[in-house]
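My questions will all concern the structure given below.
A single protein chain has been omitted; all remaining protein chains appear in their positions.
Chains here go by letter, A and B, matching the order in which they are written, and residues are numbered from 1 within each.
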Amino acid sequence: MEVALESNAFILGIEYMAIFCCGMVGGLSAVRKDYDLFAIVITAWLTALGGGIIRDVMLDVPPVGITDKGFVLTALASGIAVAVIHPEVDKLKWPMLTIDALAVALFAVNGTAKAMGLGSSGMTAAFMGMFTALGGGLVRDMLINEVPMVIRDKHWYAVPSAVGCLLTVFVCKALNAGWINLEWEMALELVIVAVVVVMRLLSVKFNLTVPGAVERRHVYL
Amino acid sequence: MEVALESNAFILGIEYMAIFCCGMVGGLSAVRKDYDLFAIVITAWLTALGGGIIRDVMLDVPPVGITDKGFVLTALASGIAVAVIHPEVDKLKWPMLTIDALAVALFAVNGTAKAMGLGSSGMTAAFMGMFTALGGGLVRDMLINEVPMVIRDKHWYAVPSAVGCLLTVFVCKALNAGWINLEWEMALELVIVAVVVVMRLLSVKFNLTVPGAVERRHVYL
Partner (left out) sequence: MEVALESNAFILGIEYMAIFCCGMVGGLSAVRKDYDLFAIVITAWLTALGGGIIRDVMLDVPPVGITDKGFVLTALASGIAVAVIHPEVDKLKWPMLTIDALAVALFAVNGTAKAMGLGSSGMTAAFMGMFTALGGGLVRDMLINEVPMVIRDKHWYAVPSAVGCLLTVFVCKALNAGWINLEWEMALELVIVAVVVVMRLLSVKFNLTVPGAVERRHVYL
């Protein structure tokens, strides 16, 4: 099975853009901590491609975040770019948030589809999608020694990815079962990406948060 | 070679319990930091199964912490459970400590036996057992951005696991050499689990600690 989202020049273009933007987000957090240029570039690279590296190590295939020249150069370039244009980037809250959400959504769908294509079960593929989507941010926050954003951010950050991964599993299963064709798969995956992005943006806009542990006064013990 | 501790329904039951309890310990530390529900569940899952995932990635086999439905659902369930019953769990210091020690002991013995079964040398298998036993706690403490408990806790925490892993290596070697049969192996492994748990509990009870670096007044240089 081909991974639909990777077999199309249009989608590939979006993916390069996602890597670039994801890298800029990562690089920006390094700029804010006054890191040097090399550290900014490394942080950008690992933020953009670290999730995919974790996924590929677990799937036991060569990590594209290291072996794919186009991806790596894009990620490194995003680090250099943000080291120069960080004052502008820093001001673009909503555009950056949108682009970051788009990157996370694309990574979630792509990561899940890649694992399904390699024969993983649905549950494994969903986890792989989550690792792809959230792993980069996790590595970034380890590098800057902060509590990972997936943990820190009380808005919907991991939840939309989880929804996207699960939906992608169903789409891939439908494709494998012959219920839909490749064109439909691609269309549905774009819909999923849109759903994930909209969920994320709505949660920030309207301050929707995931509830914490159940608070209880009385302890029955 | 079959991994004895996994071929038996009784042992499997204990293992599910260990995963559940380990997940509750991890989830509890997330509850204490006021994380949201999703973060609690993720922390519970990675605490319970992260060690095994690291081991399986190094052994180059599919990580059961992602692919085994029973294990994953148990770990996720433990996170949801602790989000509800955390006030009760928080009060159970000794039961939790015992159960955590039991989980670490089981993971150490099981991890070592799995590596031996895959043909690793004794030293490699012992390290794999240690990764299985201690890796989950390591990942948890990275997620909540604290110094890992294996480092922080001056009581015997890693030492009993190390003892358990080494003893398991000897038991597996004895089995392979034909000195003991499968029943004896299983019995001996249960004894090892008990030894590890007792060592851990005694060290907390009587405040036994591992000594630090050698303190010296005079420097001869």
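Here is the rule we use: a residue touches a chain if its C-beta (ideal position, glycine included) is under 8 Å from a C-beta of that chain, and two chains touch if they have at least 3 such contacts.
From a predicted model like this one, the values you see are computed outputs, not experimental measurements.
Enquirer: May I ask which residue of A:I19, A:A48 or A:A83 touches the chain that does not appear here?
Expert: Per the contact definition at the top, the residue touching the missing chain is A:A83.
Enquirer: Of A:I14, A:M96 or A:I144, which one is in contact with the hidden chain?
Expert: Spelled out, the listed residue whose C-beta touches the missing chain is A:I144.
Enquirer: State which residues belonging to chain A touch the missing partner chain.
Expert: Interface with the chain not displayed, on the chain A side: 30-31, 33-40, 42-43, 53, 57, 60, 62-63, 66-67, 69, 72, 82-84, 86-88, 91, 142-145.
Enquirer: Which parts of chain B face the unshown chain closely enough to count as touching?
Expert: Where chain B meets the chain not shown: residues 57-58, 60, 120-121, 123-124, 127-128, 142, 145-148, 150-151, 154, 158-159, 162, 209-214, 216, 219-221.
Operating definition for what follows: only the chains that are shown with their structure count from here on.
Enquirer: Between chain A and chain B, tell me the centre distance in angstrom, where each centre is the average of that chain's C-alpha atoms.
Expert: 30
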